[in-house]
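All protein chains of the complex are present and in place, except for one that has been dropped.
Which chain is which? They are A and B, in the order written, and residues in each are numbered from 1.
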Amino acid sequence: MDSLLWSHSSRRSKIAVCVIAVLAVIWVVTPFIWAVINSVKSLPATFSAGAIMPFVNFQPTLDSWREVLGDPQCLNCLLSSFIVSAGTTLLVLVLGTPAAYSLARFEFPVPSKEIALWFLSQRVMPPVVVLVPFYILLVDLRLIDTWIGLILLYSTFNLAFCVVIMRDIFRDVSREVEEAARIEGASLWQIFYMVALPLSLDGLIVTAIIVFAFSWNEALFASALTSQHASTLPAFILASRSTRGVDFNVAAVNTIIAIAPPVILSFFVQRYLARGLSFGAVKG
Amino acid sequence: MEPASRAEARSERAFKYGMLAPAVLWVIAFTFFPIISALHYSVANYVLGQGITGYVGLENYTSLLRDAEFWHSLEITLIYVGVSVPLEICIGFLLAWIITVGFPAKGFVRSVLTAPLFTMEVAIGYLGVTLFSSQGGLISFLLGLVGIHIDWMSTGSGGLAAAILLDVWQWTPFVFLMSLAALGAIPNEIYEASMLEASSHWEVLWYVGLPLAWPVLTVAILLRLIEGLKSFGLPFALTSGGPGTSTQLFSIRDYLTTIQFFDFGHGSAMGVLYLVLASVVITFFFRQMRKRID
Partner (left out) sequence: MATVQLENVSKRYGEVLAVQQFNLTTMDGEFIVLVGPSGCGKTTTMRMIAGLEAITEGSIRIDGRNVVGMIPRERDVAMVFQNYALFPHMNVYGNMAFGLRLRKVPRTQVDAHVRNAARILGIEHLLNRRPKELSGGQRQRVALGRAIVREPRVFLMDEPLSNIDAKLRVEMRAEIIRLQRRLGVTTFYVTHDQVEALSMGDRIVVMLEGKIQQIGKPRELYAKPSNRYVAGFIGSPSMNFVRGQVLPGRRIGGDLHLTLPARLADAVARQNLKEVWVGFRPEHLHLLRAGQNSPENVIEGTVDVVEPQGSNTLVQVAVTEKLRLNALVDPLFEPAPGDRVRLGLGEEAIHVFDPATDESLG
């Protein structure tokens, strides 16, 4: 899209834009590069920050990687993170998608937009407020240090994303197509299941990725409510920080393992992110 | 498509409530009751190993309100949010504008700029410890090249500044994406018409882009406020609230009270106080913005 904004701009403006873009990219990428470099540095090389380029300034080594990935605790946490995130995503989609459809298509005594906002308002509450009650609840249900315990809690906080995003997506499904299905004899459930849902697959994927990422990254409950068995990666990292102190290399490896999955996933939802994250604030 | 009969209306009602109910009930179950429970604990005296030993009325609250460290944590939180959010808004919007203007490889740049949003806060915080370290940290190294020497990790203000910088790094993409959506919703003809009159696209940004995207920006401010006030992972991983309590944001203090000291009584009271204060702040902003938009 060669817009007039670019083609009609003066040379100076264009350069300014490019410079800003380059600076922004450098700013964003620097921590990643720092992590990658540090993850392959040997211990002595670590404290000389001037050793930037592998093979040029220093000899890269996979020692830190072996150390971290060889730690069964770490691997267990990695597994837990995957299972908890996937489980939360599934539960959120199952609970939230029908609700979103209902809010998109039907009228309620309260305007459906306000109901959607009510879901969103749950996020005003900081997890820390309900830390005590959840701790007690999980203890009572014997769900402390279990995957299910975390999944139950995470689903609560992430339901809002599903409801708000999918409601917007469902509203865009053509009413005429749904009416055609009705005439052909479909029941309300069949219209949802056989027409609306297949046509909203894009939105489901975006929602799934957002929920997965937020579950993956959650630290507070993870470190407070799990210990040995169901500890997830964020909890592991917080623990690493306190036990190992300032270990550059381990920190780097941990960071890369931690941020890789969601960041990679984010590249797949590029097109839809802007819209999904605007929570229906933009009519686009 | 309306129901054509009373029977159809009934089955429609069953359908729409049936689809909505599980999600609503779930949220109520997992938020309403916990809040009641939090209130319960906030007026109790909890001792580890014994549970609730007695009720103390509002004493947990009053002792908190008399606690200088409590107010300090609020202050730190407000500074944190008060600096990071405006920065995120300005930078995010600016970046969205340059993408809207367009330049070669803007698609790639857009993907890159979005990435920080999906990173794990505690991992970034942990990484930040090494980034800002005085010995061998990249930031210190680069600043050293131009002769600047800042002690990030051993002072309160340094730690807070580092946390804010990382927070801005992570959350600017959020504003970026929302601004992109807002600027993208403006019809192309409007850009073209204004570009013919303006002397540069910066003028179009100021006179057209910003005003038309403002409603969405206010939503972004609100959402960042909501999330920012409860910041935990990033600052905690970076500084653990230290040195001492100099970077102890509200959530960190509450977390430590609850999990380290098992003082459920005070921990819950803090949480409730937070809820009240945050709701007030947010409602205030929400009303202000509603007025401006409508």
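Just so we're on the same page, contacts are C-beta pairs under 8 Å (C-beta built on N, C-alpha and C of every residue); 3 or more make two chains touch, one makes a residue touch a chain.
Everything numeric here is computed off the predicted structure, so don't read it as measured data.
Contact with the chain that does not appear here is found for just one residue of A:Q73, A:S174 or A:S227, A:S174.
The chain omitted from view is touched by exactly one of A:P44, A:G70, A:P109 or A:G185, namely A:G185. Check A:V195, A:A213 or A:I257 against the missing chain and you find that the one touching it is A:V195. In the full complex, subunit B touches the hidden chain at residues 1-8. The missing chain lies against subunit A, touching residues 174, 176-177, 179-187, 190, 195, 198-199.
Please note the rule applied: only the chains that are shown with their structure count from here on.
For this pair, subunit A with subunit B, the centres built from the Cα atoms lie 15 Å apart. Taken in their complex, subunit B has these residues touching subunit A: 1, 11-12, 15-17, 19-20, 22-24, 26-27, 30-31, 33-35, 37-38, 41, 94-95, 98, 100-103, 106-107, 109-127, 129-131, 133, 135-138, 140-141, 169, 174, 177-178, 180-182, 184-185, 188, 191-192, 195-196, 200-202, 204, 215-216, 219, 223, 226-227, 229-230, 232-233, 236-237, 240, 251, 254-255, 258-259, 264, 267-268, 270-272, 274-275, 278-279, 282. Interface residues of subunit A facing subunit B in the complex, by the touch rule stated above, are 1-6, 8-10, 12-14, 17-18, 20-21, 24-25, 27-32, 34-35, 38, 46-50, 95-96, 98-99, 101-103, 105-106, 108, 115, 119, 122-137, 152-153, 155-156, 159, 163, 175, 178-179, 182, 188-189, 192, 213, 216-220, 223-224, 233-234, 237-238, 240-242, 246, 248, 251-252, 254-255, 258-259, 262-263, 265-267, 270, 273-275, 277-279, 281-284.
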